[in-house]
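The complex is shown incomplete by one protein chain, all other protein chains being positioned as in the whole.
Each chain carries a letter (A and B) given by its place in the written order, and its residues are counted from 1.
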Amino acid sequence: MFLNLPYVTVVLLTCLGIAAILFKRNLLKILLGINILESAVNLLIIAIGYREGGVAPIYTLAPSTNMVLPTPQALVLTSIVIGVATSALLLSFSIIIYRKYGTVNVNLIRELRE
Amino acid sequence: MAVDGLVLSTGYGLWSPLAWIVTFVIALIACYLLWRLGVSSYKPGTEQSAPYLSGNKADDPTALHVPGGNLYWGFIEGLKWYYDRIIPLHTGIVTDYLIWMFGVAAILLVLVMVVI
Partner (left out) sequence: MISDFIWANSPILLVAIPLIGAFICPLIGKVSTDVRRAWVMGIVTLTTAIAAIVVYRVYTEGIVTYVFGAAASGMTVPMDSGGIPIRIIFTIDPMGALMEIITAVVGFSVIFYSLSADARRSGLEQYYTLFLLLIASVMGMVSTGDLFNFFVFIEISSMACAGLIAYRIERGRAVEAAIKYFIISTVAAIFLLFAIAILYGEYNALNIAMIASRMQFTPLDKVALVLIVVALLAKCGAVPMHFWTPDSYGLAPSAVTAMLVVASQASLYGLFRFVFTMYNLTFTAGMMGWTLIIIGVLSMVIGVTMAIPQKDVKRLMAFHAVSQTGYMLLGVGVGLAVLGNASLMDQFGRMAMEGGIFHIINHAMYKGLLFLTAGAIIYRVGTRDLNKLGGLGHQMKWTMVFFIIGALAIAGVPPLNGFASKLMIYESVYLFNPLLSIIAMVVSILTLASFVKVFHSIFMGPQRPEFSEVKEAPRPMLIAMGILAFVVILFGLIPVQVVSTLISPAAHALIDRAGYIAAVLGGV
């Protein structure tokens, strides 16, 4: 049960993120929902990469040779960096939208339709 | 698939661009010959080139251009039942777009999980 806790958290975070991006009308809250969804995926990858009793794959003075593959950590690091860039770009877009439209309510940001 | 020279075989039919070009050139020559048969007394700039409207004075041609928005009015009017449903779907609200995306994912998930 304890080992499944990360996966339970992943499911909870995913539901939270999806609820936020589907049911919130504030642009910033939607962006937060996207960030939560990203964290859920990152946590999933980290949880998948976890091995009980594994050590970091550094051979110098290693306490045991029971090492974990560092790929998931590398993936998450990359994914976090991409997430930061994404959030920065989305937030800067929302700043311009707020300046030009005077609102962050997605129901009102609909000059382009039909 | 059979590939010989310039004939694209689609398994069911054939398409040869060369034959098409030959036909096109022949048609062009025929058009030119027909055009040559016409009278050569046409003079631009005289009343010959003015629009003729049963002897009435024709309107200014710039006012007669049908703007793009009015073209296919009948088509859209005839399919009004369809357009009345389909155009409002493009709401412009980003949440709706995301709901469509998640909806398609849900339907596909059910299909893949249940059917296969």
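What we mean here is this: contacts are C-beta pairs under 8 Å (C-beta built on N, C-alpha and C of every residue); 3 or more make two chains touch, one makes a residue touch a chain.
Being a predicted model, the structure only gives us computed values, none of them experimental.
Touching the hidden chain in the full complex, which residues of chain A are there? Just list them.
21, 27, 30-31, 34, 37-38, 41, 44-45, 48, 69, 71-72, 75, 78-79, 82, 85-86, 89-90, 93-94, 96-97, 99-101, 109, 111-112
In the whole complex, what residues of chain B lie against the chain that is missing from view?
Residues touching the hidden chain, for chain B, are 1, 3-8, 10-13, 15, 17, 20-21, 24, 61-62, 64-72, 75-76, 79, 82-83, 86-87, 89-90, 92, 94, 96-98, 100-101, 103-105, 108-109, 111-113, 115-116.
To be clear about the criterion, only the chains that are shown with their structure count from here on.
List the centre-to-centre spacing of chain A and chain B in whole Å, with centres computed as mean CA coordinates.
46
Show which residues of chain A lie in contact with chain B when the two form their complex.
Listed in rising order, the residues of chain A that touch chain B are 18, 21-25, 30, 106-107, 109-114.
Any idea which chain B residues touch chain A in the complex?
Result: residues 87, 90-95, 98-99, 102 of chain B touch chain A.
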